[in-house]
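Here it is, the structure, as structure tokens.
Note that this complex is displayed minus one protein chain, with the remaining chains in position.
First chain written, first letter: the chains are A, B, C and D, and each begins at residue 1.
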Amino acid sequence: MTVLTDDTLPATPRAVRDEMIVFAVMALLLAAVPFSGLYPFFVMQALCFALLACAFNLLIGYGGLLSFGHAMFLGTAGYCSAHALKVWALPPELGILVGIAGAFVLSIVTGYISIRRQGIYFSMITLALSQLLYFIYLQAPFTHGEDGIQGIPQGHMFGVFDLSKPTVLYYVVLVGFLAGFLLIYRIINSPFGEVLKSIRENEQRAISLGYRTDQYKFLAFVLSGTLAGFAGALKVFVAQNASLTDVHWSMSGEVVLMTLVGGLGTIFGPVVGAFAIIAMQQYLAGFGQWVTVIQGSIFVICVLTFRRGVVGEIAHYFRRSL
Amino acid sequence: MADEFILETEGLTKEFAGFFAVRDVTLKVRRGSIHALIGPNGAGKTTCFNLLTKFLKPSAGKILYKGQDITAMAPADVARMGLVRSFQISAVFPHMTALENVRVALQRQQGSSFDFWRSKSVLNRFNERARELLNDVGLSEFANTPAVEMPYGRKRALEIATTLALDPEMMLLDEPMAGMGHEDIDKIAALIKRISAKYTILMVEHNLSVVANLSDIITVLTRGQVLAQGHYSELTKDERVKEAYLGAGHG
Amino acid sequence: QDKTIKVGVLTDNSGLYADLGGPGSTLAAQMAIEDSGLAAKGWKVDLISADHQNKPDIGTAIARQWIDVEKIDVFMDVLNSGVALAVNNVVREKNAILIDTGAATSDLTNAQCSPNTIHWVYDTYMLANSTGQALVKAGGDTWYFLTADYAFGHALERDTAAVVVKSGGKVIGSVKHPLNTADFSSFLLQAQASKAKIIGMANAGGDTTNTIKQAAEFGIVAGGQKLAGLLLFITDVHALGLKVAQGLNFTETFYWDLNDGTRAFSKRFSERMKNKAMPSMVQAGVYSGLIHYFKTLEALGGNPHDGAKVVAKMKEMPTDDPLFGQGTIRADGRKLHPAYLFEVKKPEESKGPWDYYKLIGTTPADQAFRPLSDSACPLVKK
Amino acid sequence: MAETATAEAPPKPAAGGNILQVRNLEAWYGESHILHGINFDVNAGEVVTLLGRNGAGKTTTLKSIMGIIGKRTGSVKFNNEDIIRATSDKIARMGIAFCPEERGIFSSLDVRENLLLPPVVRAGGLPLEQIFDLFPNLKERLNSQGTKLSGGEQQMLAIARILRTGASFLMLDEPTEGLAPVIIQQIGHTIARLKKEGFTILLVEQNFRFASTVADRYYVVEHGKIIDGFANADLAANMDKLHTYLGV
Partner (left out) sequence: MQALYAQLLVGLINGSFYALLSLGLAVIFGMLNIINFAHGALYMMGAFVAYFLLNNDYLSIGYWPALIVAPIVVGIFGMILERTMLQWLTGLDHLYGLLLTFGIALIVQGVFQNYFGSSGLPYAIPDQLKGGMNLGFMFLPVYRGWVVVFSLIVCIATWFLIEKTRLGAYLRAATENPTLVRAFGINVPRMITLTYGLGVGLAALAGVLSAPINQVRPLMGADLIIVVFAVVVIGGMGSIMGSIITGFALGVIEGLTKYFYPEASNTVVFVLMVLVLLVKPTGLTGRAA
């Protein structure tokens, strides 16, 4: 697969400083949401997808691996958490852990199967695996088929934070998102991230330097899948249901869209993209039958005019990496 | 004697659907020498390299490196044993700076490559060594230039620096001078000469003056087989070599 | 007293079911508001609509926002069972009102019933009951099911099979097909080989229409077997054309050509539709449900913005409107009205566009739906 | 060096029909301005060589003539027709053929298909037998995938395939790169033969020794300009200058 982000700039101290500033601004803006009159529920939802997109971006933007099945981690973690909360009546923090663990196990299995395929074949095998999983979830009784697991209790986080209060829930989700985001940022800028980048740039060369590249890609896959699972677990508290839509291929497609719209291989792009797409779904919902047409037109315009994505274009304009 | 020869092959053969690209090649590379592999186009030189570094699986034959049989190893593991190659078409990490290119190689030996929870600033401890290496190949001024933006000849030099960073025992260089201007050729040749003090080098090269000046011993390959072996001066007198490789009017 | 009302039509505007609800549901709501004459009496009624894209999480997101930000009082339509169940939870939690006219799942008034929800038009239990009973009675005593492989299909098959057996018929087989199958010939061949008299289609939408179309191609009906649609709408018949659809049996609770009341409404409705379509029962339900809701508020003398309270009052008051006639709402939130078994006319019997059905049987309101004695709804005191 | 760079008028070509005339050719890769006004001529039946250091703009010059650089200005006259605005397929059909530096062998085609790919634009191309005489390797490997050939074999294939087309004006970009001496000699003979048969050849070479065996005239490119030009006969007299230009 060709390198998608052909104008990635090497990270310099200046870039790191830029990123820190943008991160601080983002965190502050998000923290101010409950006071802004903006509807926090919408923001929470967007945060979950933003985390998912960031996790996905870790794999494609920095590992060069395009997964077409990332919804499977989102959905699996969602079902696991939902089941743990509703049926086992676990407290929220354990519910989240169960979800993450589910995604972790799944990413090990699917990663093991798929990681050796190249390019589009890798994408397709992840798609196929996620479709198999969809089938399993459709058949398995505990998911309640297309009705989904509904009315999941929100409970008290660590026994203290009452998650049924929107503001409390909002901050819990925000903290979760920021933690996930920082972890991803750290992974990208870690010794491991450096190797990953070199593999994406020129895998043959990395091998000849003695790197067992499959192992690095595998680790990246597992990290990405597990973090996507974290997003799925958080989402359960926000939506209070877990349904098949989260495992459907069109969800995997949506993640790709979010990342592309925001800017592939940029650190903040997926966040912007997730907010853009979720906002679009929310605000276009009132446009009646024209929703799909408008949505389609936006994609077309995106691809034809600002292909680097929102953040990518901005970064390119200022010659910064964001 | 494993000591004398760092790399040996026995009856190395590679067949592509009925076509023998390499056939029954027995090669011994003496430790500390510059050994050149020459031959007409399509003789199987690159294929040989690919076999030695495990990028291809041999159809038959055996490869011994430092006395150990590496015939069935994975490419990354061979590299880890200190047998490192460069590519016929220049291979760098294009969107990383020269410094980062070298650092990736240095990092591999230090075992922190899987640390995804640490800041990459831990890699800064390699910077000094990386700069040294860049300096060795004359790239100090390019340290912070992304590799894509470097001129062709400099990329080759960078590749060599990256290879050196692994502190290999033996380097395989595939046409290190291809596509270079005269200036660069001289620089790289000098560089190879210099590093050969420490490493064993097996190289493929078509530039005869380079081969003549650098190599201690030359193996001539044609049609996948060893045609002759010897010093440059001997080979230029060999009629078969003239016919197959050097061409009339040479020597 | 507060005299403002906000109505939200949450439906599928762009997907598979857009013909069934979609813009038509919004139009029906609009007409209900106009016909109620509330404006003249000093009420202010606002209407908004949105597309849930058949995704439960989008549905819940919109529902929350509507209640929290837009202050919506009542949700109409909400077709698609998955979305309906999700919205049902939100509405209950936030004490709004859901008058569901589109979802099929009978769970809305059974295990998942809620003091804030009324299920208006139809449900799987009723469909199974009416169609199953009537067909067995008419001699269709051996059944083979083509079932969509998801909870809704399973429920439909299970309920129908129970009715068939209870009525003295026999189920001799079934095959489960995945949702959104394009080709049914394999399944139809199996159904054909079973020699069952009735092939029950426990599926919906495109799956049903494709089944019907391909059944005609394979000569199933010509070979003497009968197709029974367990969930089929007039929009589907329109899409198939009478040539293919003729002879089908199925149940609806509304048809535009039932009586003068339905004809008058439908004529007005169709004139305002872009493609001049007649109303589906889902759309008719939106009108009927809203009319009753408005009457209740008038009776209360103002809008208390208290979902449970209004719904309780709605259950007290008998319903009466030109589309569904007189009826009642049960404690579990089930709206009761008769169910009609129709047969699709032959092309030569049809007098014009949308003249599709012959009424061949009516199940009275008190027998059409699941008896309270079988109900798992906690609101039902036993 | 700077003084010579200002030379406005290109060195006068020898007598014989002027087939290619390049004036003030400028070209850009995206934002970067690479050619800053190239001026030179090629006469029918000549072999002209462009020399210059890495990155001087030789390849870019050829590509601009071929019409495959997006942004280019100035004038390029081929047989007195200005082709600066023409698309590359039109240019090719006027009888110019180009053998790129990176060879451009197609991996989805086998060797035979690669060889037969360029359409014949006019009569007078070399017949296949002659091509196989020149490059026997190719004949042996006709059915393998194009990019499975060794580096040098790919180079041969790249040259071979444009000889078939009947284009009489050939542009070869570093045809000897990566070739064994014996093959380089063969290519030298080929060029000589082509010349005899009336082909005109514009050559880009790093291998100066090789160029000197085939070229009639030289131009030196530096920083996107032609800074000097002389005939093969004057080579000895210009050797010193050349050393400075090329850093040999």
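Quick note on the criterion: a contact is a pair of C-beta atoms (placed from the backbone, for glycine too) under 8 Å apart; a residue touches a chain by one contact, two chains touch by 3 or more.
The structure presented is a predicted model; accordingly, all values stated were derived computationally and were not measured.
Touch, as defined at the top, links the missing chain to these shown chains in the whole complex: A, C, D. Only one of the listed residues, C:Arg92, C:His177 or C:His292, touches the absent chain: C:His177. Considering the full assembly, A:Ile120 is the residue among A:Ile120, A:Ala140, A:Val175 or A:Ala279 that touches the omitted chain.
The chain that is not drawn here is touched, among residues C:Tyr17, C:Trp43, C:Phe265 or C:Trp354, by C:Tyr17. Subunit A meets the missing chain through residues 1-2, 4, 66, 113, 116-121, 124-125, 127-129, 131-132, 134-135, 139, 249, 253, 256-257, 260, 264, 289-293, 295-300, 302-304, 307. Even with one chain removed from view, subunit C keeps its contact list with that chain: residues 14-20, 22, 149, 175-183, 185-187, 189-190, 192-193, 205-206, 209-210, 213-214, 217-219, 235-236, 238-241, 243-244, 275, 277. Within the complete assembly, residues 66-68, 87-89, 91-93, 97-98, 100, 104, 106-109, 113-114, 116-119, 121, 162, 165 of subunit D touch the chain that is not shown.
Keep this in mind: only the chains that are shown with their structure count from here on.
Touching subunit C and subunit D together: no chain.
Comparing each chain's Cα centroid with the centroid of every protein Cα atom identifies chain A as the most central.
Chain centres here are Cα averages; for subunit A and subunit B they lie 42 Å apart. Remark: subunit A and subunit C have CA centroids separated by 37 Å (rounded to whole angstrom).
Between subunit B and subunit D, the centres computed from C-alpha atoms are 31 Å apart. Touching two or more other chains at once is no residue of subunit C. Touching of two or more other chains is recorded for no residue of subunit D.
Taken as a contact graph, the chains are arranged in an open line, each linked only to its neighbours along the path. Listed by label, the pairs of touching chains are A-B, A-C, B-D.
In the complex of the two chains, the subunit A residues touching subunit B come out as 3, 5-10, 12, 183, 186-187, 189-195, 197-198, 201-202, 204-213, 215-216, 219, 223.
Listing the residues of subunit C that touch subunit A in their complex gives 13-14, 18, 22-23, 26, 48-53, 55-58, 60-62, 64-65, 68-69, 81-82, 85-86, 88-90, 105, 107, 112, 149-152, 154, 179.
In the complex of the two chains, the subunit B residues touching subunit A come out as 53, 55, 74-77, 79-80, 84-87, 91-97, 100-101, 103-105, 107-108, 112-120, 122-123, 144, 146, 162-163, 166.
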